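Have a look at the structure below, then the notes.
And then chain A:
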Amino acid sequence: MSRWLSLYAVAAYAFLHLPLAVLAVFSFNSSRVTAWESFSFTWYRAAFTDPQLSEATVNSFLIGAAATILATAIGTLCAYALWKRGSLPITSTLYLSMVTPEIVLGIALLALYQWMFRYLGLQLGLHTVILAHVMFCTAYVVTVVAARLRSIDASLEEAALDLGATDWQAFHRVTLPQLVPAIVSAALLVFITSFDDFVITSLVAGVDSETLPMVIYAMARKGFNPAVNAISTMIVLGLGVLILLSSRLERKP
Partner candidate 1 sequence: MNRLRFWCLAPATTLLAVLFLVPILIIAAYSLLSRGPYGGVMPPWTLENYTRLADPLYLSILWRTSLYSLAATAVCLLAGFPLAWFISRSGPRKSLFLALVIVPFWTSFLVRTYAWMFLLRDTGLINSTLQSLGLIHQPLPLLYTPFAVIVGLVYGYLPFMILPIYATLEKLDPSLLEASADLGARPITTMFQIVIPLARPGMLAGGVLVFISCLGAYLTPDLLGGGKTIMIGNLVQNQFTAARDWPFGAALSLLLMAVVMAMLMPVLRREKDGLL
Partner candidate 2 sequence: MDHVLELHNVSKRYPNHTAVDDVTLRVPKGAFFSLVGPSGCGKTTTLRMVAGFDQPTAGELLLNGQRIEHLRPYERNVSTVFQNYALFPHLSARENIEFGLRRRNAPDLATPVNKVLDLLHLTGKESRFPHQMSGGEKQRVALARSLVLEPELLLLDEPLSALDPQLRKRVRVELKALQRSVGITFLMVTHDQEEALSLSDRIAVMNKGKVEQVGTPQEIYHKPATRFVAGFLGHINWIGDAGVRPESTYIASEPRNGIARSRPAVIRHAMYYGNCFHVEAEIDPGITAISEVPTDEHRYSTGQQVHVWWHIDDEIRLP
């Protein structure tokens, strides 16, 4: 391979990774200004003791966990049913939900919730955020699980039925075990996506359901606060581990 191409690749990877690396390095800087002073955990301490950040973190974990469980279950069942027999309307709607810009999804949900507030007395809160996340994450689950299902031999279930299993037993004793890596991988993706979402969340969250990205956004807009570097570094590392785990599982035979 030519040396120029390798040099270019080094530059391209630097572009992809340096911004995050620099952020991480400066999260350990004792100074408030962007010039290296000395190594310190000051901003991590600040991040951990900030009551607003703690509350938002708890919210983000609650929303992420609930959305992950619901979206994974709903998406897996849907992928399984579509594997048996496809359905163009459902598949197209899933596609559509994936390609609709987030801002459009957000305002459309906001409009729905306004109606529900007017006619059903529904208040904005953690539950509205969770429902929104489940909606836009289900399609990801279907995609990941369907990809795995395509590689499974359909005659295995037929063999199970032939040996006297019911439909449900054939699913949960034969097919489901083979899907576990894909389901876990999809669940991790949902958690990451939910944990990170800002655009939709900020539109449908209530006053008591601020999430971590919302707090980071507010801090970032207000002006420079090194505590954001610290919290960002922790998020990148945490999500990075999850995504590595997820891609491992996805490729598992």
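Selection rule, in plain terms: all candidates are chains of the complex that A comes from, given by their letters.
Structure notes:
Assume a residue touches a chain if its C-beta (ideal position, glycine included) is under 8 Å from a C-beta of that chain, and two chains touch if they have at least 3 such contacts; residues count from 1.
Being a predicted model, the structure only gives us computed values, none of them experimental.
Touch between chain A and the candidates 1 or 2 in this complex is found for 1 only. Chain A contributes residues 1-2, 5-6, 8-9, 12-13, 15-17, 19-20, 22-23, 26, 33-35, 73-75, 77-82, 84-85, 87, 90-91, 93-97, 99-112, 115, 131-132, 134-135, 138, 142-143, 146-147, 167-168, 171, 189, 192, 196, 198-199, 203, 213, 216-217, 220-221, 224, 228-229, 232, 235-236, 239-240, 243-244, 247 to its touches with candidate 1 in the complex.
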